[in-house]
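The structure follows.
Note that one protein chain is taken out, while the other chains of the complex remain in position.
Think of it as A and B in the order they're written, each chain with its own count starting at 1.
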Amino acid sequence: MSLNNWQPVIGLEVHVQLATKTKLFSSSPVAFGAEPNTQASEIDLGLPGVLPVLNKEAISHALKFGCAINAEISEKVIFARKNYFYPDLPKGYQISQLDDPIVGKGSVEIKVGEKSKIIGVTRAHLEEDAGKSIHDLYSNNSAIDLNRAGTCLLEIVSEPDLSSAEEAVEYLKKIHSIVTFLGISDGDMSQGSMRCDANVSVKRPGDQKLGTRTELKNINSFKFVEKAIIFEIDRQIKKLEKGEEIFQETRLYDSKKNLTRSMRSKEEANDYRYFPEPDLIPIKISKDQIADVRKSLPELPEIMKERFMNSYDLSDDNAELVTINKETASFFEDVLSYEVSPKNVVNWITGDLFALLNKHDTNISESKVTPKHIAEIIQNIEDQKISGPSAKKLLEMIWSEGGEVQDLIRKEGLEQISNDDEIEKILDEVISENQKQFEQLKSGKDRLQGFFVGQVMKKTAGSASPQVVNKLLKDKLSK
Amino acid sequence: MSELINLSLTDQILGLANKSFSSKEITEAYLNEIKKKKTLNCFISVFEEESKEKALLADENIAKNKVRPLEGIPIAHKDIFCIKDKKTTCGSKMLSNFISPYSSEVFSKLNNAGTITLGKTNMDEFAMGSSNETSFYGNVLNPINEKLSPGGSSGGSAAAVRANLCSFATATDTGGSIRQPASFCGVTGIKPTYGRVSRWGMIAFASSLDQAGIIAKNAKDAAIALKYMSGFDQKDSTSLNEEVKDLQKEVDADQEHIIGIPKEIIENIKNDHVRDSFRNAISILEEDGAKIVEINLPHIEYSLPAYYVIAPAECSANLARYDGIRFGHRSDSASSLEDLYVNSRTEGFGKEVKNRIFIGTFCLSAGYYDAFYNKALKVRNLIKSDFDEAFKKVSSIAMPTCSNSSFELGSISDPVEMYEQDIYTIPANLAGLPALSIPSGTAEEMPIGLQLIGNYLEEGKILNLANKFQKLTDFHEFK
Partner (left out) sequence: MKIKEQDLKNISLLSKIKIDEETSNSLIKDLESILTMVNKMDELDTTKINPLTHPIENTQTMREDIEKKDFEREKLQELSKEKDSGFYLTPKVIE
């Protein structure tokens, strides 16, 4: 996409559903996927006479986030009513925060390629989520499910410091990584526990004044964030170059057609008439409380990454891969406790283990292959006791049947033949069975090398050491 | 048996304990009287069968000496307090079919203390009014002169006590809705400190001003009832976590009193009877040993404008939940969502409620928030400071409850003229201070009241002073 001397200006509003057991102002359960309205109490339904009571854990989660991004923390938690009518908003107002967000200005660092950039976070505040309206279940009605109404949200607003779709994705990934590392959210975009709206505008480089921005909604994956923003930047540039105006509006991202379209906004021209929530007394946050939270923070992703790069001599990319979430980092360090080469551990985890986890749609925390298994497999490879392909087989076996590494190697006869003489004998067999190809290889058809190695592997049921085969073959060729 | 209904609460408790009469007798006496005085329209619902059953159970408990503090005492609840599985209408068409699935804390506490609920008393719609003329269920008549108003919004409760239909009734006070009807009906009414009594299950009008209280025959009775109604409630975030003093003991204790007389108010009393009876009341108390001190409440005249911004603003948000979707009146003509909202709300609310929603919406709307709502909150701060200053010198503040006695039903159509009924009662709501009204004379042959305002959590102090006055006078006796 050619920017034609236009500079995109992007800000992201990320709504993170906090990993609490109950809602923000009621003790109703919040587990995903329950039958409609089975998690909506009198308070959640906004019945006459009900009152909100604040969930302590939500404050704790918000404070953790604030400390993690080095933000100013508000002295008092003050809530406000945001007033508008919609069926998924039972009280006719949302309890949110306006002038005194619990988390003030902070920042995060992102990396795009080799470049680092600091992205400002304007604020993060607590608010209750709305329920769900489903418009396509009935022909003449909309269906309202208030299970989600009242769940804890942390709305994180970035400064308009992002200049490309790529940066936006990196920022989103960073936020995701922070909230999951802190354990304050599962950050699952597909289930809606992390939602993202993007504010997009373009301007000429050097212009102080920002262009008119549009708000993009309905983006529920990292991939779609990128696509939606790219489309919108392009759309705006095309319009402006034609001399047309950009309307300040909300646009929905259509992932099937990969475009954004104007939304018949339910909140169009709405005057929210914010005022301080009279049913909740401002909660004081002490400096001691903030200090305690800071002390109790788990190691954050960047710090952990630096430490891995330094202590284990990992490359930036590799360190990034194993610190993708807390569980993976923890698995990685568990494997390392068995004294194996960190580089090998990275390769095995991010290569074969990830592939296996993906195939079975499992989280690393529920992996049937344990750190001990991985460690032992790597040890056996490092000691040249088994080959790479055998190790992969082992991995699959452990996943489906369980068992101990040493036992399985013995049982399945996976012990690698590294004995030069033994392998040479088999290699000679293969050469004699394939004289023509051997001559071709000798005369320069290098790619036949793999054929010979492959044949030896076949004859040894994968248990020959490919390195040794290659070495012996090279010797024979040079004779 | 008709003498039973004339008994005070104190005497009823004694009588039941002494087995001079049974709960059955007194409950039936009240139920008969309620039927006889049906035209007063004090009750929206009467629980005849249930009351009789409960009375029998109470008598069993009394026989076994298993007596709770208010065992077998028949009372009434303002129809603003939810009672599980019973209709709670709030005097409105909007809730005419609302059967609450849960009970208010006020009901639960008094029920657990052993009271028998005779029924729900009539009230101005959604507690908005000063004459009980805005109820969907029709006007309440003043038992002393049926052409006149009983006051509002707790007109039903005040009239019921005056008409000997119960020894006490619960009520609510946002701008004077307990004290003003108490004054008009010649009974005793107390609004405690804001947060003293839980608002859980009390249908909200203006959250930072609403408070539940009692209308009774005299200060001693009011003290007993208030004692069992008060206390911290986890379900109400504005509830005060402060020990409830033994008001029953305090009301009769030997206490010194320093009574503040606000210059700004006393100088401006227009009604001669009101002025004379006030002066008379003060000299009676002075002769009895109270010290009288002139104080200043320099911003008191701004209470009315501040209140008529804050209360409507909060009410406009509190009443946004009434849309017919989950409960309440739902219009039959609703072909679109917009229609559903507009028609249900237009049909369900009366004129006064709509007016207050309009005012509140306007005062919070874009461009007007600072000039109206924020301004009113600042004025509120000034008024509270005036009281804080005064209470450095005095232990209670005295002034008339109203500037006049009751007026003819239908005689006031100008909204501001009606609002001015609350000119002396509103300041205590804005500051959150406890305040009561006791009969102190007559004007135009109808009762007028003396208002006593105490410092925070000093309900006992003003009840004590009120009791002293009632020992020295007979204005509170029904003649």
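Simple rule for what comes next: a residue touches a chain if its C-beta (ideal position, glycine included) is under 8 Å from a C-beta of that chain, and two chains touch if they have at least 3 such contacts.
Note that the coordinates shown come from a computational prediction; the quantities given were computed from them, not determined experimentally.
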item	value
Of B:45, B:218 or B:239, the residue in touch with the unshown chain	B:239
Contact residue for the chain not shown (choose from B:327, B:407, B:424 or B:475)	B:327
In chain A, positions touching the absent partner	20-22, 27-29, 35-42, 45, 47, 53-59, 83, 85, 87, 133-135, 137-146, 252, 263-264, 266, 271, 273, 276, 278, 281-284
Footprint left on chain B by the chain that the document does not show	98-99, 101, 193-195, 208, 232, 234, 236-242, 299, 301-302, 304-306, 308-309, 316, 320, 323-328, 330, 334-343, 345-346, 349, 354-355, 357-359, 361-363, 365, 372, 374-382, 384, 414-416, 419, 430-433, 456
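Just so it is clear, only the chains that are shown with their structure count from here on.
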item	value
Chain A and chain B, separation of their C-alpha mean positions in angstrom	56
Chain A partner contacts - residues on chain B that touch it in the complex	81-82, 88, 90, 95, 98, 100-102, 104, 199-204, 206-208, 234-238, 313-314, 316-317, 319-321, 323, 325-328, 337, 341, 361, 364-366, 369, 373
Residues of chain A that touch chain B when the two form their complex	42, 45-54, 81, 83, 85, 87, 90-93, 142, 144, 146, 271, 273-275, 278-281
